[in-house]
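Note that this complex is displayed minus one protein chain, with the remaining chains in position.
Chains here go by letter, A and B, matching the order in which they are written, and residues are numbered from 1 within each.
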Amino acid sequence: MIFFKDHSQSVGDGHWWPRIIIISVLAIGLGMMIFAGLVFGARELTLSEVWNALRGHESESIASITVNSLRLPRVLVGIVVGIALAVAGLLIQNITNNGLADPGILGINAGASTAVVIGIWAFGFSSSFDLGWLSIIGASVAIIIVMLIGFSGARHASPIKLILAGAAMTAIFSSITSSILFLADETINVFRHWIVGSLSSGGNTRLLQLTGFLPLLLIGMFISIFVLRGLDVLQLGEDTALALGVSLQQIRFLGIVAIVLLAASATAIAGPIGFLGLATPHVARALMGASMIWRFAACLFLGPILLLGADIIGRLLLQSGEIQVGVVIVFIGVPVFLSVVRYSKELII
Amino acid sequence: MIRVENLQVELSKQTVLSGVDLEIENAKLSMIVGPNGCGKSTLLRSIAKLISSAKGKIILDKRDVKNIPIKQFSKMLGFLPQNPRSPQGLKVFDLVSRGRAPHQSFLRQWSDSDEAAVKSALEATAMTGNHNRLLSELSGGQKQRAWIAMILAQQTDIILLDEPTSALDLRYQFEIFQLLKTLTEDHGKTIVTVVHDLGIAARFADHIVALKEGRVVASGASKTVLTSENLQKIYDWPCAVMQWENYPLIIPLDNLETA
Partner (left out) sequence: MTQSYFHFKFMHISMLFYRRSVYFGLIVTVCILFVVWSSLSMGVRNFGVVDLWNIMNGNGDSTDQFMLVELRVPRIVAGLLAGMAFGISGETFQSLTHNDLASPDMIGLNAGAALGVVAVLLLIENPFIPLAVGAVLGVVVTALVITLVSWRNGINQTRFVLTGIGVGALLFAIVQYVLLSANVMQVAQAYRWLIGSLNATTACNISALTFLVVSISLLAFRTQPVLALMDMGEGVAQNLGVHVSFWRVLVIGIAISATATAVYICGPVAFVAFASGPITRLVIGRGPAVFLSGLMGAFLLISADFVARTLFSPIQLPVGLITVFVGAPFLIFLITFQLKKQIL
């Protein structure tokens, strides 16, 4: 069993003002990231050009088009997807009591991929909006199966069991995916562009998608805020939570609904982006301690900061073209994953 | 005789044993007691050569255990961890015969002496009738006896057991320790066990070693170790010690300081 619970620190203790300061610092950091996302890129822009473009001056100039129709949508998508994935990661780690849980690790991305491939192959879908809906369906199926496996059996939901169930479902889904790709070569071209998660937009499609899936994201956020308090108590252990009158079933069910809504919509908008949901809650814990509410607040800023940062790195690394953010974020997330595996004292076997 | 000299163990940067010295006599039932996390199991595992980072000397028959090859060592000392893993589908006979591994090789997997050793180990633990049953079918007490039979089949002079009765009812606890007692008295085995239950220690131990925070606090016969002063020192809790027949009888008291 792995316990990542911090019993020494009771929930919500300590002074609140250092945390307010941290949150303010994070907010400033996010502001800088947004700014950097607008300034940096293949075309170097000066600060005044960006400022003018944002204010709507010289709307025909190249700078204005670059900022308003390329970089601004990208930054907006990055903020929303970053928040959604970070919050989904926070909830999933808390509900499964598992510091290694992440929508990607638990098979959501593979499920979405399979649904997308089936859609391209069998129904000829190619618009990103259709693919978005398909990925929501696939992701929901995947996470429901993994949770059913994880919470069944004698010792339910042991972290290692969940991860292995996720890995197994990933293996199954990706086998099905590659079989279909083998049978129908022509699907490969659409698929391989979808499978690498990215924020870049051909025109404004991602932004349109964002508005399309916004209702789902908002519902997901509302539910997560609603269950936050209950999850906070759940950290003290199931027995304590029961004694405090928290309904475990209800909290868990709502939490999983929120995870599906957030993670699947994020995948629908930007394609599969793994490991952001894994890394962010750990950083949030390091900054904020055990309290779920404070970590949630930190995740709201940390998710976008990490995602936009990775996106900027991916754009700056190559002279021409870019490395998609889904790839860059893996290089940030996997080391976090491995260090949790390697250095966690609680990894008692 | 086992002699431990200045044994120091650090596990994941935390000192577990800091300079343990002790002697364990042959053909006696010795018990290691102490509060949780005081290093009892670590001490036992160090003697069994299972902790590679252990510093200091452990001397067995005048030889430093570090210089004894693993195969030879396995014929001198048997060790049973606290909750050993029972593989699926094994029968009692299969388990007990695995205790013969030190005496076998790949091309000599079974001989008459193996057969005899397994038989006598099963008899000593009263498991002969169960030899064809699956481990998973056995009760807790029977399973523990099967594991002890495996260690007996190993035919070592020294046997180390880490809390052999931790999950057992009173009756099974007594059966197991009576068995260990006869093994020392009638078969001349040297047995060292970690125990939690001071009642058991008082009743059966020839020699008690009390540990606290990685050091030996007291060592000797049960009457000299299990005194109320020592218990206060070891467990930080007041106890009264009375005499029942020839054994110390321990009664924990209300702690006046905290009350």
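Here, a contact is a pair of C-beta atoms (placed from the backbone, for glycine too) under 8 Å apart; a residue touches a chain by one contact, two chains touch by 3 or more.
The model shown is predicted, which means the values in this text are computed figures rather than measured ones.
Enquirer: If the full complex is used, which shown chains touch the chain that is missing here?
Expert: Result for the missing chain's touching partners among shown chains: A, B.
Enquirer: Give the residue, chosen from B:Thr125, B:Gln154, B:Thr193 or B:Ser222, that touches the chain omitted from the document.
Expert: B:Gln154
Enquirer: Quick one: say which of B:Leu90, B:Leu138, B:Ala167 or B:Val217 touches the chain that got left out.
Expert: Among B:Leu90, B:Leu138, B:Ala167 or B:Val217, only B:Leu90 touches the chain that is not shown.
Enquirer: In the complete assembly, which of A:Asn189, A:Thr211 or A:Thr240 touches the absent chain?
Expert: Reading the full complex, the residue touching the unseen chain is A:Asn189.
Enquirer: Spell out the interface residues on chain B facing the chain that's missing from view.
Expert: Residues 45, 48-50, 53, 70-71, 73-75, 77-81, 84-91, 93, 98-99, 101-102, 106-111, 115, 118-119, 131-132, 154 of chain B touch the chain absent from view.
Enquirer: Applying the definition given at the start, please give the residues of chain A touching the unseen chain.
Expert: These residues of chain A touch the chain that is not shown: 100, 104-105, 149, 152-155, 158, 160-161, 163-165, 167-168, 171-172, 175-176, 178-179, 181-183, 185, 188-189, 192-193, 195-196, 274-275, 323-324, 326-327, 330-331, 334, 337-338, 341-342, 347, 349.
Basically, only the chains that are shown with their structure count from here on.
Enquirer: Just curious, how far off is chain B from chain A if you go by their C-alpha centres, in Å?
Expert: Using C-alpha averages as centres, the distance is 51 Å.
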